[in-house]
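Only a single protein chain was left out; the remaining protein chains are all shown in position.
== chain A ==
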């Protein structure tokens, strides 16, 4: 069975470490915050200028001056800090954020990522995504393995305009956990009940498949 959105978030959460500063993109990555392992301390960075993003406010706590990068009203955790946008991106660009999780349309064997623009459709902009992929060493891309029509999103070469070049090393799809190195995809884990053959069929870029591919554990 392909992973649900929640299961993708749960698997990403297993990559968290105590004391990590983490930036979570909009969509599935946001859900990772719900699965931080018990007893582990993680601080969420929101690129509009908040380190230590908390949960949504109650009606009483609601404050128009307190939002996250998705423009949702939020609270700050104990020990949070607030700063301007240049400071926020100094953190990101300077490689100080330990883990970045974001979505994508396509990823290729050279670690290129396309995530912000489909030519001919309305172009809304890259927001902070280009800075995030250029600045972070540890990035996990979350996306579905293939489109609804069965077209692979793991490609020999991205077809859409790039968000970043050669910057992605790990991809978690609804079918597989994949590492990118030396110009190839490497299959690390498969979703429970999903066969290696199924993953190979839906991966159009070259993929190295070890003899034993473990199932993800939840």
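We take it that a residue touches a chain if its C-beta (ideal position, glycine included) is under 8 Å from a C-beta of that chain, and two chains touch if they have at least 3 such contacts; residues count from 1.
In this text, contacts and distances are computed from a predicted model.
For the chain that does not appear here, its UniProt entry gives the protein name "CoA transferase subunit A", which is one of "Protocatechuate 3,4-dioxygenase, beta subunit", "Multidrug ABC transporter substrate-binding protein", "Probable chemoreceptor glutamine deamidase CheD" or "CoA transferase subunit A". Checked against the full complex, the candidates A:14, A:73 or A:204 give a single residue touching the omitted chain, namely A:73. Residue-wise, the contact with the chain that is not shown comes from A:134, picked out of A:43, A:134, A:188 or A:209.
When the omitted chain is restored, the residue from A:55, A:147 or A:195 that touches it is A:55.
Among the residues A:45, A:112 or A:142, only A:112 touches the chain that is left out of the figure.
Checked against the full complex, the one of A:5, A:96 or A:165 touching the unshown chain is A:165. Only one residue from A:12, A:33, A:92 or A:180 touches the chain missing from this view: A:92. By the touch definition given at the top, chain A reaches the unshown chain through residues 46-50, 55-60, 62-68, 70-74, 76, 82-86, 88-89, 92-93, 112, 117, 122-131, 134-135, 161-166.
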